[in-house]
Every structure is written in C-alpha cells, then in structure tokens.
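Encoded as structure tokens, the structure appears first; notes follow it.
A protein chain is absent from this complex, but the other protein chains hold their places.
We call the chains A, B and C, going by the order they appear; numbering starts again at 1 in every chain.
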Amino acid sequence: MAGNTIGRLFAVTSFGESHGAALGCVVDGCPPGLELSEADLQVDVDRRRPGTSQFTSQRREPDTVRILSGVFEGRTTGTPIGILVANEDQRARDYEKIKDRFRPGHADYTYQQKYGFRDYRGGGRSSARETVVRVAAGAIARKFLRERLQIVIHGYLAQMGPIVLQPVNPQAAYDNPFFCPDPSRVKELEDFIWRLREAGDSIGARVTVIAKGVPPGWGEPVFERLDADLASAMMGINAVKGVEIGAGFKAVEQRGSEHRDEMTPQGFKSNHAGGVLGGISSGQDIVVSLALKPTSSITLPGQTIDIHGAPVEIATTGRHDPCVGFRATPIAEAMLALVLMDHYLRFRAQCADVVLTTPVITHR
Amino acid sequence: MAGNTIGRLFAVTSFGESHGAALGCVVDGCPPGLELSEADLQVDVDRRRPGTSQFTSQRREPDTVRILSGVFEGRTTGTPIGILVANEDQRARDYEKIKDRFRPGHADYTYQQKYGFRDYRGGGRSSARETVVRVAAGAIARKFLRERLQIVIHGYLAQMGPIVLQPVNPQAAYDNPFFCPDPSRVKELEDFIWRLREAGDSIGARVTVIAKGVPPGWGEPVFERLDADLASAMMGINAVKGVEIGAGFKAVEQRGSEHRDEMTPQGFKSNHAGGVLGGISSGQDIVVSLALKPTSSITLPGQTIDIHGAPVEIATTGRHDPCVGFRATPIAEAMLALVLMDHYLRFRAQCADVVLTTPVITHR
Amino acid sequence: MAGNTIGRLFAVTSFGESHGAALGCVVDGCPPGLELSEADLQVDVDRRRPGTSQFTSQRREPDTVRILSGVFEGRTTGTPIGILVANEDQRARDYEKIKDRFRPGHADYTYQQKYGFRDYRGGGRSSARETVVRVAAGAIARKFLRERLQIVIHGYLAQMGPIVLQPVNPQAAYDNPFFCPDPSRVKELEDFIWRLREAGDSIGARVTVIAKGVPPGWGEPVFERLDADLASAMMGINAVKGVEIGAGFKAVEQRGSEHRDEMTPQGFKSNHAGGVLGGISSGQDIVVSLALKPTSSITLPGQTIDIHGAPVEIATTGRHDPCVGFRATPIAEAMLALVLMDHYLRFRAQCADVVLTTPVITHR
Partner (left out) sequence: MAGNTIGRLFAVTSFGESHGAALGCVVDGCPPGLELSEADLQVDVDRRRPGTSQFTSQRREPDTVRILSGVFEGRTTGTPIGILVANEDQRARDYEKIKDRFRPGHADYTYQQKYGFRDYRGGGRSSARETVVRVAAGAIARKFLRERLQIVIHGYLAQMGPIVLQPVNPQAAYDNPFFCPDPSRVKELEDFIWRLREAGDSIGARVTVIAKGVPPGWGEPVFERLDADLASAMMGINAVKGVEIGAGFKAVEQRGSEHRDEMTPQGFKSNHAGGVLGGISSGQDIVVSLALKPTSSITLPGQTIDIHGAPVEIATTGRHDPCVGFRATPIAEAMLALVLMDHYLRFRAQCADVVLTTPVITHR
C-alpha cells in the first residue's frame, strides 16, 4: 500500500484532499455486533472541528460524518465501514497565490519533487484537514475499547511555547478550546495566542494522551511493538516532530534506580515506562507525548523559491491557526485508540487461548 | 505478521533468542546485482559487538555472520538473503536465578502475561542481542545506499546522563567505545561510567543518527511517512523511550518564524525539519535523535514480584552494560538505513517515471 | 487488513453493500501524472452493468462513477483515488422473504455463522454488485498498462454449459451481451438461456481473459507469484470455483514433450504455460480461465434451513441472471489488470536498474 492505510487488523484507509469533493476512509476489520451510529462518530469529529472558536482557523465546515456501509440495523456487520465527510467551504481562490511558490515548512516542495506536480489548493492531501477521517475512525475504536474493555482515553495540552500545564483536572480539557487541563490558566493561553497573532507568528506545543485500563500483553515484541506503532501513529500526525513514551527524553538523565518501575503485589510503584515494557503493554497507564512544531503559515514574510527555482518572498494570509498544537489533542486520542484497537485484535488472534498463571497486578 | 518483520519492499524478518541456538533474519526484496560478501556485514556487526571494551557487557560472542542464501558469485540474486549468527557463549546458568521472578523495567512480566510463559534465559527474545541481525541486515541497505546513491549514514552519542556532547568530529565516534563525537571528552565519559558501576547504577543516553544525501521525494504522505517509519524503527530499538526528527521537542518552544526552514535557490537556510516535510524527504540531512532509558539491570536491589505474584527482592549480577545508550549507535544507524532503503524502493515503484520540472535545491 | 484490500503497491480497498447507501473503493499507489477522468472508468463499468439486456438481472442502476480525490486538473496526483458508486434502485422489500432463511449456494449461511448476523438485503456485502468498484479500479490499471506499456487485455465467454466457444473474433465479444467471441453462435446462446429461464434453472460458464504485451520478469518467484496472485484474484470473483493458467487442467494428461514451450530466437513455439514460468511472466500472452458455477438463485424450489435451524423450502423470485458467467468477463479483465499493475510496480521497485544481457525473444 502506498501509505494511506494504518493498522493490520483494524485497518483504516484514508483518502481525500483539503479542497476536493470529500474526505473519507474505510475502516476494515471492525468486530461485528458493535452498536454504532453516525452520532457516535460526530461527537469526536466535532471536537476537532475548525471554526469553533476564535482561536482556530476560521474555515467553516460542518464536517458532517456519513456512514456508507458496514453498519446494519444499528450494529457493525464486520464488513468495511465506509465513512465520508464532504468538503463544503472550499474557497479555492484563497490558494491561487501559492500555486507557484512553496511555503517553507510545508509539504509543498516535497510533494512537488515526489510527484512532479501537486494539488496546491490548501495543501491538498498534506492538509491537516485529512485528520478528520482519522478522528471519525478513531471514534469507532474508542467506543469498542470503552464499552467492551473499559479502556478510557483522554488527552490534553501539556505545553504551549513556554507555558507548561499540569493535568490538575484532565476532564476540564474538554471544556475549553485549548484542551487545557488546568482551567485556571486558560486566560494565560488566550493572551499568549493574541500576542502571537499580533506578532504575525506562531508557536509549538506539547500534547499528552493517556489510555487507562489497557491490560498487560498487547503489542508485538520486536518490530511492531506497541510503543513503535504508537510512535509511528503519532509522528504521522501533521506537524509532529517528536514522540515520547512515559519518561521519554527525561530518561536520558535518569538513573536506572530511578527509572525502573519497581513492582509489588499492589502494582507498579511508578510509571516511567509509560505502560510499555519490551514493546508490550504492562497494565500501567499508556502515556504518550507529542511535540508539535509551530505552524509555518504566518504573516511574517519569509524567503522561499517558486516552482521554477527562483527566489521569492512569501507571507501567509489565509485562514490558519496560530498554534496547531492544541487542535492535535483529539487527533492524538484517535490515533491512540486506533493503535490499541489493532493490537487488541492482534493479541487475541495469537494469544486468545493463553492461560495465565501469574496474577495481573493492579494498575497504577 | 506477528511483528517480526520490518519494511514493505526491503523487508527484514528476524528470529532468535538470546540463549537459543542462533539468531537470524531473512532480507527479502534486495535489488539483484549488488556485490555482497559476509565481510560487508561483519564490519557493522563488529561495531555493535559486546565484549569489545571494558565498558560493555562481558559476554563473549564472536558474532560471526553467515549468509545462507540470496548471494551467488558475489552478487545478490534478488532472492531472499538468509543470515545466521550462532550463539556460542550462552551460559544459561547465569539466568536460573531470574527464572521465577520479574526484573523491573524488563520485559519479563509483559512476556509472561502475553504468552503465559517465557524463555527466561537472558531475556529470550526481548534481549538486545536480537539487534545483531538488524545490524547485519542494515549493512546491506547501507552498502546499497552508499554505493548506488551516495547516501552516507553516521551516528554518535549526543548525551549520556548530564554530559551533553557536540559532534565536533563525527568521524571520531567510530574510534572510541562510546561513539563519542568529541574525542576530548572520552575521558569524562569513562570516569562517569566507572562511578556508575561503583554505585551499582546505570544511566540513560541520547543518540543521534544522520543521513546525508537523501534526495527529496522519499516517504509516503499520510501514514507510512518517512518520519513515522523512522519513529517506529527507532522506538523499536530496545530501551528507546523517545524519538525526535530535527528540532524534536525543541519545537514546542520555537516560533514559526524560527522553526520554518526558509528556502533559497542555494538551499534551505536551516534544518529544523530534520529533513522531512509532510512525511516526505526534503533533501536536507535526515536527523533523528533517540532517548535511551537507563538499563534496569543494576546491582542496587529493588522490589519486584515472582511468577506467583508474591513480593521478592531482586538485584542483577549478570553481564550487563551500565549504559546501553552508546551501544545503540550502530543499531540506530542500521535502522535508519533499513527505513531509507525501503522508502527508496517504494519511491521508485510509484514515481520512477516522474519528470521533475522544479530544480532540486542544494542540500544543507 | 480484514480482506477488503487487494494489491501490495497498487492497492484497492473496497467497501459497500448491495443495498446500502453506496459502493466505493480507494485506489492507493497509482503513479502520478496519468490522465484520468470519470469517463475513463465509466466505459468499463458500463460493460458490466446489470439491466443492459434482457439476458441479465433487471435491476436498474445507472452505476455512475464519481472520483472523489486523487485526480487534479485531469491527472492522477499520486494520492489515493476515492471512487463512489451510489446505490439507487435498492428495492429492499424484495429481500424480506429471505431475511430468515438461507439460500443454498449463497453466502447467507456462512455470513451468519461468521458474524452472528447479516445484512440480508440482496446478499449485502456478498452480492456480485460489489464488483462494480473492482471494474472501476481496474479501469485505471488498464489505462496505465495500455497507454504506458502497450499491454492490451481482453476477455470472452469460452463456454456456457455444454456450448464451447472458440475465440474466432475476440473483438466481437464486446458487441453482444454474452461476451461471445464467435458472433455466429450468439443465437444459440440466446436460445439456451431462454430454455433455462423457462426451466427455472441456471447454468455455469467458463470465461477466458488474456493480456498481450506483458514483458518478461513480472511476478515474485515463491509465494506472490504472478500466477498465484492471478489465481487469488480470479477465485475471489463471486461464483468462481476454478482457475487455470495456460493449459490448466489439460496439463494433467499432457506429456512433458508436448507441454514444455520450446524456445527459439523467434519466440516460444507454443504457450501451454499461459505466460508464466516459475511464477514470473515469460513474455508470452498471459492466459487465464475461470470456472463459474451456476447461480443458486433459481425458481426451482429447494431445501434449506432457517436462522433457527429448522427445515424450510426456498425458491428465488427476485431479479437474477440465469447465467452469471458471461457477466464475469469485464470483472475478470479488471482483476487481471489490477494484478498486472501491481506486479509492474513491484517489478520496478526491485529491478528497475537491472541491465539485461539476454535479448527478449519475440512474444507469441
């Protein structure tokens, strides 16, 4: 496959461009019998939707999710679930100005040099708009994990530029446009964003996503490890430049006596591992952090080249987010759900009849 | 596949345990006609070999690489290359003591809970010894990339605990056991390791690997992006807890005006992207960094449980490295080579006949 | 993937049910720069369309193909091509009567026992209607093969029940509803079908498809051989029970001195191989034959069971073809095109830089 499918057993194949007729995906491998409606998907999709606050892109898309197949009488049938989201607010005229020049930090140049030409309208396939179908597909996985296995996934903004946020109230992340888990600091973020917008600049962010309730044993040990698949899934989100599991880069300065999570019959004494040991889930919370780069679509002019290789200047004036980071939160949650769902199916394929002799220790 | 294969077109399937008869792999998809001998593989394998200095595990393995198939009259035939490395210094008795208890921070517990039982000898399949075949396979990819496409890969230790190293002389990384790119600081590392060993503890590390000469256009845009595949490959190395491409987590605090790599006809003005834009190589150097956790095999005793769930104490006394980080350098180089090779083949499968109209700008 | 994707590099992922909202597919991996319009797909789709003659199912579907993505300014972009065919003539009421009982010879019972329940409307996912998207996808492959590589694919009805047909005029197969390659015998087929319909019965068929112009070297030698992939693709067409390459089952009674295709500088002296030797194309015509079973949807009553396991009688009265065989012709052509396209890309991935020293002998 040319890179538009993720997952071995719970497989999502994505298609569509920012300004084409529609975005869509096919979810193949979903277990039959799961109650599912378009509304189940819409909830998550609405959380990533642009234009829902003044702090995000002003593109107006209703992002209405349609299920075209794979669901009958309210339940999944086990056959592929076709999902479609029409593009309605296309305004392709906005992009004529970048038709002949490459935005630095974007995929314009790399698409041009890979394929020989490109759909320049809004970034075409490289637009973050593509992630709407990942969120829709992720909602299916998430529902299954939650309803059948009591696995709960949530994410939040952990840092925006210099502002480091603590998850004092993770649930609160769903109540503000920044996915900020500390309601007391939302105002600070607002002010920061406004100053950035005035400066015509943008900022990076860190997002953390967590899955609680994953049992031990998921993940392949060598190449398709749970952590490796998570790294791939997260690095595949637009603008992500780094991925950490558990302690992540903090582990560089840790000692073994600190990092190793000691075990007791009551559970692990810490979770530096981020829930993965040797590529396999340990029963601890799965904790993944992402670094998102500042968007390159800023009004401060910069140097670039045109499609003939000549030097030109560029400044973006379209509808863009000053910080893409926080909007990645529901996307990262979806990717986490997709990876876990796939590994659950893989686990039961190979190990469904394993009889455990060691008790599973309490999570922590 | 149950997770022991990496790569779509240049595919490596690995097998073997730390204390089994042998480790091996099958390299499938290598283009025919590449001159190849066992010596070509041995060079890289020798660089990762344990027991070559007093700073690494004292296991004595000659790690002699045999090619069993796929090479005829000194050239690859296009059929699968079978590779075998026999285990000779097995000393399984060393591991009897951990037969019934789980080492914290290791895969002992997760293997047990996934498969119902485990090969406890030296970590079995979860041992870093498995990476010997990745290095052997990577050597084939590396040779192809170097000879046919002038792509050069090198890696170095970028940090060990608090000691941050600058690549003042990357070539020097091959001349000391730490893969330290700054010869003036090797003594400092030695002292640090000795103090750790006395303390019975271990430390994390950061390793950086770079590929120079990768042309623009490699990598799929959405899921099997070049950066996503690199993240997966690197996170799949034992002990890795974080992966960065280019600026990585530094991007969280960067502004767009700083991070975006402006373009001129003479090349990119910077390389915060780490050579990947929109999942596709840009022609800049590919730069990947890894965070490696401190090994949990330390002599400081710690709490754990046994296979019946009862609390016990554990202290490791076998042959282990106080820092696994630097030894990951040749492994990370191999993984980088494998990912690039795979994407080269994928690129030419889809885009071999693309005619470029935009000039490729000079690397930087 | 749960079985709805075909192809490694030119990959088609199908979705949709007979009476759902739509059928569709995603074609991933198409080389960029191919001129493509919806009309290019419609031509082939119209050839398989039901309701175009009195000899086929009377379901009225316009089968209008829409391209949702992957084509920009009239050319493929290299990104996934989303294809949609809406279901318009759904008449689900026709199928209420089979809601609670299993049609013998259909997938009703097997779907029920695999998934626990089924979309009973018109066979749901098991309906031959699903093949409309295979034909649409195949049209893309076919266009590429024809325009870039001068490979021409054609198929015809080789046998219907006792009536064996010779390809006296293969082009004529496109001018009659039976895909009969011998215009002089069309009347005979018509009469035969009418008698079957009166008898309330159905009949099997044999279809042959041929690709001319395939160069030597396509196909992997061991498992993903060209002939193995063709066998899989053809056996995956609804109602197919047998597949032959070249001499096929005739080879059972042949002697080696007859079967082996002797070679001369002017070409092969025969083509018993059907264009594949050792799993790899030989430059001879690729010749594949399919056995299609008689449809089980007949008006003659038969014994079956209901969903509770009780015995019941069944007789089909819906819109069905007395012979599905001839309608498989454009589907088999499409599958042949898909397999060849995939292997072309695989060939150039691994062997793009092979320099041949042996002259390619003339096709025969």
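Operating definition for what follows: contacts are C-beta pairs under 8 Å (C-beta built on N, C-alpha and C of every residue); 3 or more make two chains touch, one makes a residue touch a chain.
Keep in mind that what you see is a predicted model, and the values were worked out from it rather than measured.
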For subunit C, the residues touching the chain missing from this view: 1-6, 8, 14, 102, 104-107, 109-117, 125-126, 130, 159-162, 196, 201-206, 215-225, 227-236, 238, 240-265, 269, 272-274, 276-283, 291-298, 300, 302-305, 307-311, 325, 346-347, 350-351, 354-361
Hidden partner interface residues of subunit A, rising order: 8-9, 29-33, 78-79, 148, 221, 345-346, 348-355
Touch residues of subunit B, complete complex, unshown partner: 1-5, 7-9, 11, 13-17, 20-24, 26, 28-30, 32-33, 66-70, 72, 75, 77-82, 84, 114-119, 124-125
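Going forward, only the chains that are shown with their structure count from here on.
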Distance-to-centre winner among chains (Cα means, whole assembly as reference): A
Same or different contact residues where subunit C meets its copy subunit A, judged by the half mark: same
Maximum inter-chain contact count - chain pair: A-B
Centre-of-Cα separation between subunit B and subunit A, whole angstrom: 26
Rounded Å distance, subunit B centre to subunit C centre (Cα mean): 45
Averaged-CA centre spacing for the pair subunit C and subunit A, given as whole angstrom: 38
Residue list for subunit A, restricted to those that touch at least two other chains: 1-5, 8, 14, 114-117, 125
